[in-house]
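One protein chain is absent from this view; the other protein chains keep their places.
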Amino acid sequence: MTEPQSSIRPYGDRLNDGAVQLSFSLPMSLSARSREAAKSIAGRLGLDRIRLISALDLGNGFSYYILYGTTAVEIDGQAIHLTDVERPLLDFWRINHLLEFELKKRVTVVGATIGTDAHTVGLDAILNAKGFGGESGLERYPQFRVVNLGAQVPPEEVLEITREEPVDVLLISQVVTQRNAHLENLTLLAEMLEAEGTRQDLLLICGGPYIDSQVALEVGFDAAFGPGTTPLAVASLIVEELLRKTR
Amino acid sequence: MTEPQSSIRPYGDRLNDGAVQLSFSLPMSLSARSREAAKSIAGRLGLDRIRLISALDLGNGFSYYILYGTTAVEIDGQAIHLTDVERPLLDFWRINHLLEFELKKRVTVVGATIGTDAHTVGLDAILNAKGFGGESGLERYPQFRVVNLGAQVPPEEVLEITREEPVDVLLISQVVTQRNAHLENLTLLAEMLEAEGTRQDLLLICGGPYIDSQVALEVGFDAAFGPGTTPLAVASLIVEELLRKTR
Amino acid sequence: MRLPISTEKVRHCRQLAASIAQEVEAEISPLSTVSVERSLLRLVGIEGANQENVPLVNCFIDHIARQRALEDGALYWLGNAILATGESPQSIGERVGAGSLDLVRLPRQPRPAIEKLCRGIVQDTLATLLGKRQQRRKMEENLPRTPPPWLYVIVATGNIYDDIEQAKAAAEKGADAVAVIRSTAQSLLDYVPEGITTEGFGGTFATGANYRLMRGALDEASRQSNRYVRQVNYCSGLCMAEIAALGVLEGLDILVNDALYGILFRDLNMIRTMVDQHFSRYLLGLFDTIIVTGEDNLIKTIDAFEEYPIVLVSQFINEQLAKNAGMREERIGLGHAAELDPALEDSFLWELVQAQLVRQLFPRSPVKFMPPTRYKSGNIFFAHVLDTLFNLVSVWTEQAIVLLGMPTEAIHTPYVQDRYLSLESALHVRRAAGALGRELRFQPNGQGAARARQLLAKTEESLTRIAEEGLWNSLSSGAFSAIRRTRHGGRGYDGVFRKGQFYLNPFLDREVVRRARRGEEA
Partner (left out) sequence: MRLPISTEKVRHCRQLAASIAQEVEAEISPLSTVSVERSLLRLVGIEGANQENVPLVNCFIDHIARQRALEDGALYWLGNAILATGESPQSIGERVGAGSLDLVRLPRQPRPAIEKLCRGIVQDTLATLLGKRQQRRKMEENLPRTPPPWLYVIVATGNIYDDIEQAKAAAEKGADAVAVIRSTAQSLLDYVPEGITTEGFGGTFATGANYRLMRGALDEASRQSNRYVRQVNYCSGLCMAEIAALGVLEGLDILVNDALYGILFRDLNMIRTMVDQHFSRYLLGLFDTIIVTGEDNLIKTIDAFEEYPIVLVSQFINEQLAKNAGMREERIGLGHAAELDPALEDSFLWELVQAQLVRQLFPRSPVKFMPPTRYKSGNIFFAHVLDTLFNLVSVWTEQAIVLLGMPTEAIHTPYVQDRYLSLESALHVRRAAGALGRELRFQPNGQGAARARQLLAKTEESLTRIAEEGLWNSLSSGAFSAIRRTRHGGRGYDGVFRKGQFYLNPFLDREVVRRARRGEEA
């Protein structure tokens, strides 16, 4: 397929057919009325040639709808602006080299999953020597000193560490995002560091499968990583940012 | 669940969360750019809190996206207007009774799948004695005389029959709708009957899984039936319409 | 995983099928058809169409037919014309197409001379085509094999260029075979459209030009994904023989080929399509091409549990018909399908037993297993559930070729993502369950084994009945899916003729074939 550059539209079976699939439930029992309701919702979302191809009774006054339709929406390929930029990745050796000879110091990285969130696998994937997706984790880098606080760490405790140790980078993981639990935690930590006056002394980075980078930056983080992040991506960013700071 | 009457919104996990699932492909190879493109298409469709939760490489410059988001769209339960009305169904005996004593005639029903469409199961489900979904088909009704022309019937042939026989009802099935093949067939038949001047003498009804009733009426049909139609629904409509005509 | 069935009964079924096929043979061997003759002209190199865009091979046949000269066959008249004019087949074809040459009015040449000439032309044709075919087999053998079953997907955009883009994507994501669905009811056309086509209903027209484009694309894809990707198309229909010829000329790997489909679901005349089928299979056999049959269609409209034996009946008959046409079992891909009602108790067990039974009855056949379709609804998630279970049965019972079901089966011909999701499921199941066939056994006295024995018994019964009635009468009495077709009814009977005294077709000549194989001088 040769990619269209200017106007990009969904593709179902041929270029620019604009085909999309949509599904949602309604708090209505299944009926001719509920079917119409489903169709008009699809209509209000701007779909044309709407086909309600499945309408299912979910029990207790709920129903579920699967629809296909087409959208006229087309977006300009050139005009796409990237939020999470694909940074050029450095390699293991380059990173250690830069740290040792340019930054001239061993970098202390502290990681924690804060709040009541008990998910450690994501953070461990970045920190543990074992690493993730075939890449070794930060512990394997001679030039990183890694302190992994694990899960369910109260923000206060993280603050403690920054007082006791020469922390250069904080890596905060948040996996549970129900009811925005993660935002409360992240905001709180960022504010505490501000209050403490140590915010500028360190890199504040968060990550997690459901983190919206824009929002993370807004609440005061330097960077945010989403699903599928690799240790190298994190290490690369750390080095660049630290070097930038020294300039 | 007690149904909301006035404002109805999609329901994911709680009332009025407006949660919808969306998916589509793009003629782009998977990249940070293509992901952004997908998100902004969802945005242009008016979704908020967009989560791109799966982005898959389909090969050869195609990619597929699954997203969740919320919509502010809400529709007024009262204001829903029904296209395919849920008609009150008559029963087997009532139908035969009305035909024999009110309409006072045995009704000739001719069925056919026209064009090159070879799908007969749908039409047979309505006509064959065996019937569909536990209901017996029109052949079982003493007061219906059924002529089933089968599939791949050229519109001309249907016209022939109307000349030779006292046809009261034409039941036309169309299953293959690719590139609107069915519309061409339906329109052609309706026009032929007009030209012939016999259009008013009979009920012209079509059906099929992908028939859009509105469109069917526009091209000149009296009624259209969709997926899951039962013989009783068809028989009931026939009786009502024929009686209405006589008044 | 073997089912305990009586080899005795199986042998008997084969005998019955053989006698049924014999009778058909006897009846059709003195006959030929317009499409068989057109296929001969295509093979010896006549291509293209005239001003009115009528294919030259059709002009040629209509021309001699109009003059009651059809009975001597295409090659007789072509040979005569070549000797009389010294022109090439193509230029003769073009002049006939233009109406500037009357074949029948040309001075008649002696039959032996014509025969000698034609045998030579045919031998050379065969030699070149066999050479090409060998290269293709080499290409296939030199590429790494994928574990069975082959994953077979369809494209059906109606536009060959879109088909190609989607076929490439599918190949890249694991498809082993790609079929271009034909434009609806091409099987009813008594000619093969010409050239590249970008418009079609529910599929793309089968044309030589479209075949060539797709072949190129798939060969490229094969190299890129380091896996041989097979090209599939449909030849059942009024042009069965002709499309088989195109398949050979354009290097297709698999052709869907079944006269019964045409008779029952397209209302083609049974004699016409049986004659076409015989020659098409002879041709495909000659070029060692795989055919797959359409038994799946038989249970799409009847009770698939009660009436399942009709699938086995048709397979036994198809096997014999194909063998009589000279095909070897390794190329006869008999079809079957998983169309049981999901509402049925133990449906998974029954599908497993049926699939295993087919595998066991036809151990050498590259059987082609078709997915659930008729009970699929617009619920794409539940459709995906059904297809996943189907994939498991396919892998477990070691089917050879599996057509992948689509989540959107009840909605539209596959979108690009539908095909991907199906491949994803099938690839996972192939990786996860490849050992089941080796690791598990049926309880010899379980319900499954009982079902298998019962199916075989019923199959034997119907084969017996059909052997008595004869195939023609059975088709008229509704033995196949309760559909009734009459011997002389249906489309295309007027295209059948009895071979005349001058008729010749060297392609059927063992000697010519032998010499072509040996690459001897014509």
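Order as written gives the chain letters A, B and C; numbering starts at 1 within each chain.
Methods note: a contact is a pair of C-beta atoms (placed from the backbone, for glycine too) under 8 Å apart; a residue touches a chain by one contact, two chains touch by 3 or more.
The model shown is predicted, which means the values in this text are computed figures rather than measured ones.
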### Task
Determine which of the presented chains are touched by the chain that is not presented, and list them.
A, B, C
### Message
Just to verify: which one of A:13, A:117 or A:212 makes contact with the chain not shown?
### Response
A:117
### Query
From the list A:23, A:173 or A:229, which touches the chain that is not on show?
A:23
#### Entry: Which residue of B:15, B:72 or B:129 touches the chain not shown here
B:15
### Identified contact with the non-displayed chain, of C:23, C:199, C:306 or C:439
C:439
## Note on the structure
Residues of subunit C touching the missing chain are 342-349, 379, 381-382, 384-386, 388-389, 392, 407, 421, 424-425, 428-429, 431-436, 438-443, 446-448
## Note on the structure
Residue positions on subunit B contacting the omitted chain are 1, 11-15, 19, 21, 51, 53-54, 56, 66, 68
### Task
Identify the residues of subunit A touching the omitted chain, counting contacts across the whole complex.
23-25, 56, 58-62, 64, 116-118, 120-121, 152, 176, 178-179, 181, 209, 227
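Note that only the chains that are shown with their structure count from here on.
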### Summary
Top of the farthest list for subunit C, CA-centroid basis, is A
### Query
For this structure, which two chains have more C-beta pairs in contact than any other pair?
A-B
### Between subunit C and subunit B, distance of the C-alpha-averaged centres to the nearest whole Å
34
### Query
Just how far, in Å, is the C-alpha centre of subunit C from the one of subunit A?
51
### Message
Nearest whole angstrom, what separates the Cα centre of subunit A from the Cα centre of subunit B?
### Response
43
#### Entry: Contacts with 2+ other chains: residues of subunit A
1, 11-12, 15, 19, 21, 51
### Query
Tell me, which residues of subunit C touch at least two other chains?
165-166, 168-169, 378, 410, 412-413, 415-416
